[in-house]
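Take a look at this one; I'll ask things after.
A single protein chain has been removed from this complex, and every other one stays in its place.
Right after this comes subunit A.
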(Lines give C-alpha, C1' and ligand atoms only; values in the text may rest on other atoms or scores of the structure.)
Protein backbone atom coordinates (compact mmCIF):
# COMPACT_ATOMS: atom_id res chain seq x y z
CA UNK A 1 0.00 0.00 0.00
CA UNK A 2 2.83 2.35 0.89
CA UNK A 3 4.51 1.90 -2.46
CA UNK A 4 1.30 1.98 -4.42
CA UNK A 5 -0.02 5.17 -2.85
CA UNK A 6 3.24 7.03 -2.32
CA UNK A 7 2.52 9.39 -5.21
CA UNK A 8 -0.75 10.27 -6.95
CA UNK A 9 0.68 8.65 -10.05
CA UNK A 10 1.16 5.42 -8.12
CA UNK A 11 -2.33 5.65 -6.67
CA UNK A 12 -3.72 5.39 -10.18
CA UNK A 13 -1.79 2.17 -10.66
CA UNK A 14 -3.06 0.94 -7.31
CA UNK A 15 -6.66 1.59 -8.36
CA UNK A 16 -6.07 -0.09 -11.70
CA UNK A 17 -4.63 -3.18 -9.99
CA UNK A 18 -7.41 -3.15 -7.43
CA UNK A 19 -10.04 -3.04 -10.17
CA UNK A 20 -8.42 -5.97 -11.93
CA UNK A 21 -8.26 -7.97 -8.70
CA UNK A 22 -11.75 -7.02 -7.60
CA UNK A 23 -10.50 -5.58 -4.31
CA UNK A 24 -11.80 -2.04 -4.86
CA UNK A 25 -15.40 -1.28 -4.03
CA UNK A 26 -16.10 -0.75 -7.72
CA UNK A 27 -14.32 -3.88 -8.83
CA UNK A 28 -15.68 -6.12 -6.10
CA UNK A 29 -18.95 -6.72 -7.89
CA UNK A 30 -17.18 -7.50 -11.15
CA UNK A 31 -15.54 -10.52 -9.53
CA UNK A 32 -12.65 -10.91 -11.93
CA UNK A 33 -11.84 -14.63 -12.01
CA UNK A 34 -8.66 -14.42 -14.04
CA UNK A 35 -6.34 -13.60 -11.12
CA UNK A 36 -7.39 -16.68 -9.13
CA UNK A 37 -6.90 -18.98 -12.11
CA UNK A 38 -3.56 -17.36 -12.95
CA UNK A 39 -2.25 -17.54 -9.36
CA UNK A 40 -3.31 -21.20 -9.01
CA UNK A 41 -1.49 -22.13 -12.22
CA UNK A 42 1.64 -20.14 -11.35
CA UNK A 43 2.07 -21.55 -7.84
CA UNK A 44 1.36 -25.12 -8.98
CA UNK A 45 3.74 -24.93 -11.96
CA UNK A 46 6.38 -23.39 -9.68
CA UNK A 47 5.82 -26.33 -7.31
CA UNK A 48 6.28 -28.80 -10.18
CA UNK A 49 9.51 -27.06 -11.19
CA UNK A 50 10.78 -26.98 -7.60
CA UNK A 51 9.93 -30.67 -7.15
CA UNK A 52 11.95 -31.47 -10.28
CA UNK A 53 15.07 -29.49 -9.42
CA UNK A 54 14.80 -30.48 -5.72
CA UNK A 55 15.04 -34.12 -6.85
CA UNK A 56 11.72 -34.99 -5.23
CA UNK A 57 12.36 -33.56 -1.75
CA UNK A 58 9.17 -34.39 0.17
CA UNK A 59 8.28 -30.82 1.16
CA UNK A 60 8.52 -29.77 -2.52
CA UNK A 61 5.40 -31.71 -3.59
CA UNK A 62 3.71 -29.41 -6.13
CA UNK A 63 0.33 -29.28 -4.38
CA UNK A 64 1.90 -28.53 -0.99
CA UNK A 65 4.20 -25.85 -2.45
CA UNK A 66 1.22 -24.42 -4.34
CA UNK A 67 -0.86 -24.21 -1.17
CA UNK A 68 1.83 -22.60 1.00
CA UNK A 69 3.11 -20.23 -1.70
CA UNK A 70 -0.42 -19.27 -2.77
CA UNK A 71 -1.45 -18.40 0.78
CA UNK A 72 1.83 -16.52 1.32
CA UNK A 73 1.34 -14.45 -1.87
CA UNK A 74 -2.26 -13.64 -0.87
CA UNK A 75 -1.01 -12.67 2.60
CA UNK A 76 1.63 -10.32 1.13
CA UNK A 77 -0.80 -8.81 -1.37
CA UNK A 78 -3.39 -8.26 1.36
CA UNK A 79 -0.70 -6.34 3.29
CA UNK A 80 0.09 -4.24 0.20
CA UNK A 81 -3.59 -3.46 -0.34
CA UNK A 82 -4.09 -2.81 3.37
CA UNK A 83 -6.80 -5.42 4.01
CA UNK A 84 -6.74 -8.67 5.95
CA UNK A 85 -5.89 -11.94 4.21
CA UNK A 86 -9.38 -13.48 4.48
CA UNK A 87 -11.09 -10.48 2.85
CA UNK A 88 -8.50 -10.26 0.11
CA UNK A 89 -8.77 -14.01 -0.53
CA UNK A 90 -12.54 -13.76 -0.90
CA UNK A 91 -12.55 -10.81 -3.28
CA UNK A 92 -9.42 -11.48 -5.36
CA UNK A 93 -8.80 -15.22 -5.37
CA UNK A 94 -12.12 -16.96 -4.75
CA UNK A 95 -13.91 -16.17 -8.06
CA UNK A 96 -11.09 -17.84 -10.02
CA UNK A 97 -10.46 -20.51 -7.41
CA UNK A 98 -14.12 -21.55 -7.59
CA UNK A 99 -13.90 -22.12 -11.33
CA UNK A 100 -10.97 -24.53 -10.90
CA UNK A 101 -12.65 -26.06 -7.86
CA UNK A 102 -15.78 -26.85 -9.86
CA UNK A 103 -13.80 -29.19 -12.12
CA UNK A 104 -13.24 -31.47 -9.10
CA UNK A 105 -16.81 -32.66 -9.73
CA UNK A 106 -16.13 -34.39 -13.08
CA UNK A 107 -12.62 -35.36 -11.90
CA UNK A 108 -14.00 -37.18 -8.84
CA UNK A 109 -16.64 -38.94 -10.94
CA UNK A 110 -13.86 -40.03 -13.31
CA UNK A 111 -12.39 -42.23 -10.54
CA UNK A 112 -15.10 -44.76 -11.48
CA UNK A 113 -12.99 -45.52 -14.58
CA UNK A 114 -9.83 -46.92 -12.87
CA UNK A 115 -12.15 -48.71 -10.45
CA UNK A 116 -13.97 -50.37 -13.34
CA UNK A 117 -10.68 -51.25 -15.05
CA UNK A 118 -9.80 -53.35 -11.98
CA UNK A 119 -13.29 -54.83 -11.82
CA UNK A 120 -11.85 -58.39 -11.80
CA UNK A 121 -10.05 -57.71 -8.49
CA UNK A 122 -13.00 -55.75 -7.10
CA UNK A 123 -15.39 -58.62 -7.84
CA UNK A 124 -13.17 -61.25 -6.21
CA UNK A 125 -12.27 -59.30 -3.09
CA UNK A 126 -15.16 -56.90 -2.66
CA UNK A 127 -16.18 -58.33 0.70
CA UNK A 128 -12.65 -58.16 2.15
CA UNK A 129 -12.06 -54.69 0.69
CA UNK A 130 -15.32 -53.23 2.02
CA UNK A 131 -15.04 -54.94 5.43
CA UNK A 132 -11.38 -53.99 5.87
CA UNK A 133 -12.13 -50.36 5.00
CA UNK A 134 -15.22 -50.14 7.24
CA UNK A 135 -13.62 -51.88 10.26
CA UNK A 136 -10.27 -50.13 9.73
CA UNK A 137 -11.95 -46.73 9.42
CA UNK A 138 -14.11 -47.17 12.53
CA UNK A 139 -11.08 -48.18 14.64
CA UNK A 140 -9.06 -45.28 13.18
CA UNK A 141 -11.89 -42.81 13.86
CA UNK A 142 -11.85 -43.66 17.57
CA UNK A 143 -8.06 -43.22 17.72
CA UNK A 144 -8.18 -39.97 15.72
CA UNK A 145 -11.06 -38.64 17.86
CA UNK A 146 -9.25 -39.28 21.15
CA UNK A 147 -5.88 -38.11 19.78
CA UNK A 148 -7.53 -34.85 18.69
CA UNK A 149 -9.16 -34.50 22.11
CA UNK A 150 -5.86 -35.25 23.84
CA UNK A 151 -4.12 -32.48 21.88
CA UNK A 152 -6.85 -30.04 22.86
CA UNK A 153 -8.58 -29.44 19.53
CA UNK A 154 -12.01 -27.83 19.86
CA UNK A 155 -15.19 -29.38 18.38
CA UNK A 156 -14.62 -27.71 15.00
CA UNK A 157 -11.04 -28.99 14.92
CA UNK A 158 -12.03 -32.55 15.81
CA UNK A 159 -14.86 -32.60 13.26
CA UNK A 160 -12.40 -31.35 10.62
CA UNK A 161 -10.04 -34.27 11.35
CA UNK A 162 -12.57 -37.11 10.96
CA UNK A 163 -13.32 -37.18 7.19
CA UNK A 164 -9.68 -36.90 6.03
CA UNK A 165 -9.48 -40.48 4.71
CA UNK A 166 -11.86 -39.57 1.85
CA UNK A 167 -10.59 -37.78 -1.22
CA UNK A 168 -10.59 -33.98 -0.68
CA UNK A 169 -13.62 -33.25 -2.87
CA UNK A 170 -15.75 -35.63 -0.80
CA UNK A 171 -14.12 -34.97 2.60
CA UNK A 172 -14.87 -31.21 2.48
CA UNK A 173 -18.70 -31.33 2.22
CA UNK A 174 -18.79 -34.05 4.91
CA UNK A 175 -16.60 -31.90 7.19
CA UNK A 176 -19.02 -29.00 6.75
CA UNK A 177 -22.02 -31.26 7.42
CA UNK A 178 -20.62 -32.52 10.75
CA UNK A 179 -19.63 -29.03 11.93
CA UNK A 180 -15.99 -28.97 10.86
CA UNK A 181 -13.97 -26.47 8.86
CA UNK A 182 -13.70 -27.63 5.22
CA UNK A 183 -10.46 -25.68 4.70
CA UNK A 184 -8.75 -27.47 7.58
CA UNK A 185 -9.98 -30.83 6.25
CA UNK A 186 -8.58 -29.99 2.81
CA UNK A 187 -5.24 -29.14 4.43
CA UNK A 188 -5.34 -32.44 6.33
CA UNK A 189 -5.90 -34.33 3.06
CA UNK A 190 -2.96 -32.53 1.44
CA UNK A 191 -0.76 -33.22 4.50
CA UNK A 192 -1.77 -36.94 4.39
CA UNK A 193 -0.21 -37.13 0.94
CA UNK A 194 2.89 -35.18 2.02
CA UNK A 195 3.41 -37.47 5.04
CA UNK A 196 2.89 -40.70 3.09
CA UNK A 197 5.25 -39.46 0.40
CA UNK A 198 7.88 -38.60 3.03
CA UNK A 199 7.50 -41.53 5.47
CA UNK A 200 5.61 -44.16 3.42
CA UNK A 201 8.60 -46.40 2.66
CA UNK A 202 9.83 -46.26 6.24
CA UNK A 203 6.36 -46.90 7.71
CA UNK A 204 5.78 -49.86 5.38
CA UNK A 205 9.09 -51.38 6.53
CA UNK A 206 8.70 -50.53 10.22
CA UNK A 207 5.18 -51.98 10.55
CA UNK A 208 5.95 -54.85 8.08
CA UNK A 209 2.90 -53.81 6.11
CA UNK A 210 4.03 -55.35 2.83
CA UNK A 211 3.72 -58.88 4.28
CA UNK A 212 0.20 -58.74 2.88
CA UNK A 213 0.16 -57.00 -0.53
CA UNK A 214 -3.61 -56.43 -0.49
CA UNK A 215 -3.44 -54.83 2.95
CA UNK A 216 -0.46 -52.69 1.95
CA UNK A 217 -2.37 -51.37 -1.06
CA UNK A 218 -5.56 -50.64 0.87
CA UNK A 219 -3.63 -48.94 3.69
CA UNK A 220 -1.55 -46.74 1.42
CA UNK A 221 -4.58 -45.73 -0.66
CA UNK A 222 -6.58 -44.86 2.46
CA UNK A 223 -3.84 -42.91 4.23
CA UNK A 224 -2.15 -41.22 1.27
CA UNK A 225 -4.92 -40.77 -1.33
CA UNK A 226 -3.56 -40.67 -4.91
CA UNK A 227 0.04 -40.14 -3.70
CA UNK A 228 -0.44 -43.27 -1.60
CA UNK A 229 -1.51 -45.25 -4.65
CA UNK A 230 1.58 -44.03 -6.52
CA UNK A 231 3.69 -45.29 -3.57
CA UNK A 232 1.78 -48.56 -3.57
CA UNK A 233 2.47 -49.03 -7.28
CA UNK A 234 6.21 -48.93 -6.47
CA UNK A 235 5.70 -51.95 -4.20
CA UNK A 236 3.94 -53.93 -6.92
CA UNK A 237 0.97 -53.97 -9.27
CA UNK A 238 -1.32 -55.74 -6.76
CA UNK A 239 -0.59 -53.05 -4.18
CA UNK A 240 -1.09 -50.34 -6.83
CA UNK A 241 -4.46 -51.59 -8.01
CA UNK A 242 -5.65 -52.20 -4.43
CA UNK A 243 -4.64 -48.66 -3.47
CA UNK A 244 -6.49 -47.06 -6.37
CA UNK A 245 -9.55 -49.13 -5.46
CA UNK A 246 -9.18 -48.03 -1.80
CA UNK A 247 -9.00 -44.32 -2.73
CA UNK A 248 -12.45 -44.60 -4.30
CA UNK A 249 -14.20 -47.01 -1.93
CA UNK A 250 -12.92 -45.35 1.28
CA UNK A 251 -14.51 -42.08 0.12
CA UNK A 252 -17.89 -43.79 -0.05
CA UNK A 253 -17.23 -45.58 3.27
CA UNK A 254 -16.31 -42.24 4.93
CA UNK A 255 -19.57 -40.78 3.64
CA UNK A 256 -21.53 -43.62 5.25
CA UNK A 257 -19.54 -44.01 8.52
CA UNK A 258 -18.34 -40.54 9.56
CA UNK A 259 -21.68 -38.65 9.94
CA UNK A 260 -23.21 -41.23 12.34
CA UNK A 261 -19.86 -41.44 14.19
CA UNK A 262 -19.88 -37.65 14.64
CA UNK A 263 -23.46 -37.81 15.94
CA UNK A 264 -22.53 -40.64 18.31
CA UNK A 265 -19.61 -38.65 19.72
CA UNK A 266 -21.85 -35.62 20.20
CA UNK A 267 -20.05 -33.40 17.69
CA UNK A 268 -23.33 -32.13 16.29
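Worth pointing out:
Convention: contacts are C-beta pairs under 8 Å (C-beta built on N, C-alpha and C of every residue); 3 or more make two chains touch, one makes a residue touch a chain; residues count from 1.
In the analysis below, contacts and distances are computed from a predicted model.
Between the listed names "Protein-export membrane protein SecF", "TRAP transporter large permease protein", "Sulfate adenylyltransferase subunit 2" or "Effector of murein hydrolase LrgA", the UniProt record for the complex's undisplayed chain reads "Effector of murein hydrolase LrgA". The chain not displayed touches subunit A at residues 36, 39-41, 43-44, 62-64, 66-67, 70-71, 74-75, 85-86, 89-90, 93-94, 97-98, 100-101, 103-117, 119-121, 123-125, 128-129, 131-133, 135-137, 139-140, 143-144, 147-148, 151-154, 156-157, 160-161, 164-165, 168-170, 172-174, 177, 181-184, 186-192, 195-196, 199-200, 203, 207, 209, 211-216, 218-220, 222-224, 226, 228, 236-238, 240-241, 246, 248, 250-252, 255, 259-260, 263.
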